[in-house]
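Below is one structure, written out as structure tokens, with a few remarks after it.
Shown here: the complex without one of its protein chains, the others still in place.
After this line comes subunit A, so read on.
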Amino acid sequence: MNGTAESRVAVIGFAAADVSVTTSGVETLAPVFEAALGQAGLERREIDFWCSGSSDYLAGRAFSFVNAVDAIGAVPPIAESHVEMDAAWALYEAYIKILAGEASTALVYGFGKGTAGDPARVLALQLDPYTVAPLWPDSISVAALQARLGIDAGLFSERDLAAVAAGREEASCVETLLDRPYLRMPLREHDVARVADGASAVVLAAADRVGGRRAAWISGIGHRVDPQGFGERDLTAVPSASAAAVDAGGLDGVQVAALHAPFTHQELLLRRALGLPDAVRTVAFGADAMFSAGLSRIGAAAGEVMAGRASVAAAHATAGPLLQQNLVCVLTAEVAA
């Protein structure tokens, strides 16, 4: 979906935390809200719509998103919604809400304590519940199957994966990384983004509420999904990412990209699917703070624009197994004509 002069929405605030003390996330969210609202120059009561992304499976708590509303302060009542996905998809909902004229400001947040359980086992439960999940395939093994398909197809080598990792871990060199043992052949530990605790928040505003604030304008956003069966799609292509980029108006002119790639080989698959030239700089992906990591990529891309380091930036978020679902958001320094 493309923003036009009549329907303009901007990111005006972003904050993130790389910890989550409690499994509820509430204590982590309260200061994150404060920081994001502070950057946006808005008061809590000036937010028309709140939207979150999280999953109860991550920390084993029922209705944790209801609990998290405590961090908002819901008296008098607020307008609120939730997606059981990465909060990048909550941002999509909030964006639509603003375009629809039902809100002129929104705060989108994601949170999760990924280290509360064993995420590699927890993620097995997002797979087909009849024929796959009962086998408990851990997320890292499943990713390794995808990586090998890419290597066998000649798309990249283990060295290429290590080069991506070297870009993520400062002070590591490719040779040293390749000497490390396999975690799941052909993946080594550095190919797997560490699952982390965390939370983040993005503040959105319609054009008439942006005023003189620093802003990164959403020029386009799209999200698509591929079939869930591992045998039902080419695991080395990411058609949903390509389609989402088209829906977002294309990535021509993008100078910097913030990709959400939980595994190094997925960053290479994504660059290919999105058609990103080598000249496009990337904001290195660190730890995978599940359910806020994708939203934080949008925050990071917006930050590049707001800081003046890029005039056009792309953010990407993924959900589901093996890059099944993908969202692409293009942000610009100037209002789209």
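Basically, a residue touches a chain if its C-beta (ideal position, glycine included) is under 8 Å from a C-beta of that chain, and two chains touch if they have at least 3 such contacts; residues count from 1.
Here, contacts and distances are computed from a predicted model.
The protein name that UniProt records for the chain not on display, among "Xanthine dehydrogenase family protein subunit M", "DNA-binding protein", "Cytochrome bc1 complex Rieske iron-sulfur subunit" or "ABC transporter permease", is "DNA-binding protein". In the complete assembly, the contact with the undisplayed chain comes from A:S141, out of A:S81, A:Q126 or A:S141. Screening A:A35, A:V69, A:L178 or A:V335 against the full complex identifies A:V69 as the residue touching the chain left out.
Within the complete assembly, A:V122 is the residue of A:A16, A:V122 or A:V195 that touches the hidden chain.
Listed here are the subunit A residues that touch the chain not shown: 21-24, 26-27, 30, 33, 44, 57, 59-61, 69-75, 113, 116-118, 120-122, 124-125, 128-138, 141-142, 144-146, 148-149, 152, 182, 184-187, 227, 229-232, 235.
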